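All protein chains but one are shown in place.
Entry: chain A
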């Protein structure tokens, strides 16, 4: 009889569906109506019992009566409830007519809860679902390692610098950068295209200038960039004319770009070597740079 069952399982001995926590006891039985372990909610200890369960989105009412207690296979009777909420409630009522109030009430409550969560599921599946893709450790490691090696092989800085210089050579920057040699080369090519004889004569002249110009160009660049170029300037000019501080002096004085044409003819009178003594201040600035 149910009392005996309850006194054995519920209170004293072991029930495998019972889960105890600090504050409450739960029942893991799938036919349990409330989920708690009580005398009135235990499906094993009540010979007349009913629950509502859902399967694949449809709700069913399960009922158990004393008459079928001897036939475990036919113990639970299943009734499909309608999809309409109110109609389903009425169906519960008419199936559980004359049943204890507690069970009827709890069945309806449970049914309400189930329909609410079914609605929620349907709404969520319409929204975006986050797909979790597991990371494979070996593959992650492999890819990281390959990335490092590719980075080393890429030599990015060199590649970028090379590309920029290429673009400068191909004149994509137009007239912005005033590198006279460059412009001179271009002019040379243009003159080649036009006529050879004229260009020959010009070329000879220009060559003379060019030799001197070269040093001067680098001197000009020192104003654009840092002191390291001053270094370069110093060494290069020293290579060519060791005696003259004239070049450096001129470089340090001339801060404007337009001096090239002036200096050219002045410089071509090079046979007279003017030895000038450097002022003391200038070398100190250069040595600071060095």
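By our rule, a contact is a pair of C-beta atoms (placed from the backbone, for glycine too) under 8 Å apart; a residue touches a chain by one contact, two chains touch by 3 or more; residues count from 1.
Rule of thumb we're sticking to: contacts and distances are computed from a predicted model.
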According to its UniProt entry, is the unseen chain "Integrator complex subunit 4", "SKP1-like protein 11 isoform X4", "Protein YIPF" or "Ribosome production factor 1"?
"Ribosome production factor 1"
Contact with the hidden chain (one of A:70, A:150 or A:193)
A:150
Using the definition of touch stated at the top, determine which of A:19, A:36 or A:160 touches the missing chain.
A:160
Touch residues of chain A, complete complex, unshown partner
127-128, 139, 143-144, 146-147, 149-151, 153-154, 156-157, 159-161, 163-165, 167-169, 173-174, 176-177, 179, 181-182, 217-218, 221, 224-225, 229
